[in-house]
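Note that one protein chain of the assembly has been removed; the remaining protein chains are unaltered in position.
So, subunit A:
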């Protein structure tokens, strides 16, 4: 059954865009403009561009889900097999960035079946497609398994299977390796490679990391943030000819590492700030009194002027550790104490401190930037921390203006934080924490999904903070970040001792 199914290829879909553009409602400048583009059936395209160049917008347009007039203004035309994409439901299958937000039903079999049901596929064939799709993505679980308890990589596979069950002629993937550990990234890449080979579908994938997809695709298209296309052609040719220009535009080009500011004044570690001994961390599930421990037996010291990276596979408790160190989660066991240098008169357990006392001591950048946004504009967002510290008006504006300029957010000062692109949101979330100058800075996946330019800026900034005497901790899968910034690495799920 499975074999008979995969042997039946789907005719690949074709895309024609003519002077196409899209402006989101309420924004002055278009997300995409003046785009002329032909993608032929069966092509495998890697779509690149700087943060905010409109890659996601273009993918959604090809899938026909950008919405109507109240969502924004459309210019020119974009056609999928000669029809408007919204009229060709099922021809294009789009996997969105956040796999959590696209699970519709509670059981994995039902969730995969959902798309086929919508296309009016007969019942018998739906279940054949479901089994084929789950098999194709290698999600080897019973159809009745819960879709909520999956790991990040499994959720990504499930999202892909749901789209494959439509048997799309065009597969659109928006950063499909989102937040996966390096092993998970390779797995998903191989799954996509195999599925596209089996179905003969056209593929368009958006990813910052060229190296991962280079051998899977046969064409690279680079969007120009100012409109139109910056480069287009065979991966090797585009990267060789346009490599330096692409790198400057924020694309991760193999062989051209992002520019990171040199650190001429490396400081030696200063006084200890935070000490953990035999620390266990865990979250308390809803309706339970006992925390479920995510990691235990952790010994760790954070000192002034050091950079620490916390790494380890998905699900080893990295984020939970960061929240605990940040004074936001009660330790599940063991000891976490702030030294007098950090506590400055407060009791040693950070979880006992007032929210306002955390601001100048422990700063946290959350994995999901949207969780930490509180204001209606970027400018006011940055002023929240300094205002809570009761700083003078002049001091507040000077800090805010300085950060707006340093993190290239000046042109967005009046924009609503929720409307920013992924990279801009990340820069803003880091800036909000820097505004109160905490002694310890904890960042959860700060470089995830960032283009090379933003990456270089973030790494330079973190280095500068460390050399300025801060203690900086990052939770990350990003090996390049670890190499570029960390003085110490704590690998969870294996050795648990670090001296920093």
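The rule is simple: a residue touches a chain if its C-beta (ideal position, glycine included) is under 8 Å from a C-beta of that chain, and two chains touch if they have at least 3 such contacts; residues count from 1.
Here is the rule we go by: contacts and distances are computed from a predicted model.
Which one, "Carbohydrate ABC transporter membrane protein 1 (CUT1 family)", "3-isopropylmalate dehydratase large subunit", "Phenylacetic acid degradation protein" or "Energy-coupling factor transport system permease protein", is the UniProt name for the chain you do not see?
"Energy-coupling factor transport system permease protein"
Could you tell which one of A:141, A:328, A:413 or A:491 touches the chain left off the display?
Answer from the full complex: A:328 touches the omitted chain.
So which of A:32, A:48, A:126 or A:185 would be touching the chain we can't see?
Answering carefully, the residue with contact to the hidden chain is A:126.
Which of these, A:25, A:183 or A:374, touches the one chain of the complex that we don't see?
A:374
Could you please point out the subunit A residues that touch the chain left off the display?
60, 63, 65, 89-90, 93-94, 96, 98, 100-107, 110, 113-123, 126-127, 130, 146, 148, 162-163, 166, 283, 285-288, 323, 326-329, 354-356, 358-359, 362-364, 366, 368, 370-372, 374, 384-385, 388-389, 418, 432-433, 436
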